[in-house]
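One structure below.
A single protein chain has been omitted; all remaining protein chains appear in their positions.
Up next, chain A:
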Amino acid sequence: MNQADVSKLMSQLRIAVRPTKRNLKNPDGPEGRLLKLRKTVTALVKHERIELYYNRADEARGYAELLISNAIRHGDRHKATMELADYWLLEKQLVHKLFKVLVPRFENSTVSYTRMFKAPRDYPGMYYRKSVLELRGNPYPALIPDNSQNRNLLHNVLLDEARKEFRREKLASLANKLAAETENATASTIETPAQAPVTDPQSEQSKQAEEAPKA
């Protein structure tokens, strides 16, 4: 039962986090592991969509998410965050991209900043699982077709019907209103006899009916 570290505040990740890290075997130990991950994070920020082995992608994903969330949280005037960006992005022009492109893109996001998909692996080839890691809002065509706009989906059918009915009601009420207005207009024109050679039977009858009690 260890105490939580309270010296640092971090935003909650919107991805599932493994309880432990993967070691990503390499001869240089933990530092070499971080170098591997730095390369991956740099490539992700640079290309916005990369295909790689699943384990490395899953490890790098958390780091990329936290880098972006820290950049959003502290901005580019924060020294520690700048050092962090300098460490994690091996190509230094990408530091500008992080603060000027990715931060505005993800500022108001309520979902994770990255997406990960399972990719097919080569056969015959390395046995390791593969995956595609991408930043959301990238300029490439989507990997998964977006079916939410398909008009045969039940909720879209229902929405369409509701919309139709709404418009129908609205137009009907509009037409009724217009009719009433024109009726009023004709009535007023009849009252001034100089202008009106009117032969509308309904209005004449109504006029007579009006005049009768006067006489």
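By definition in this document, contacts are C-beta pairs under 8 Å (C-beta built on N, C-alpha and C of every residue); 3 or more make two chains touch, one makes a residue touch a chain; residues count from 1.
Definition applied: contacts and distances are computed from a predicted model.
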Should one name the undisplayed chain from "DNA replication complex GINS protein PSF1", "ER membrane protein complex subunit 3", "Glutamyl-tRNA(Gln) amidotransferase subunit A, mitochondrial" or "Large ribosomal subunit protein bL19m" using UniProt, the answer is "Large ribosomal subunit protein bL19m"
Missing-chain contacts on chain A, rising order, are 1-6, 8-13, 17-19, 21, 30-31, 34, 59, 62-63, 66-67, 70, 83-84, 87-88, 149, 151, 156, 159-160, 163-164, 167-168, 171-172, 174-176, 178-179, 182-183, 185-186, 189, 198-200
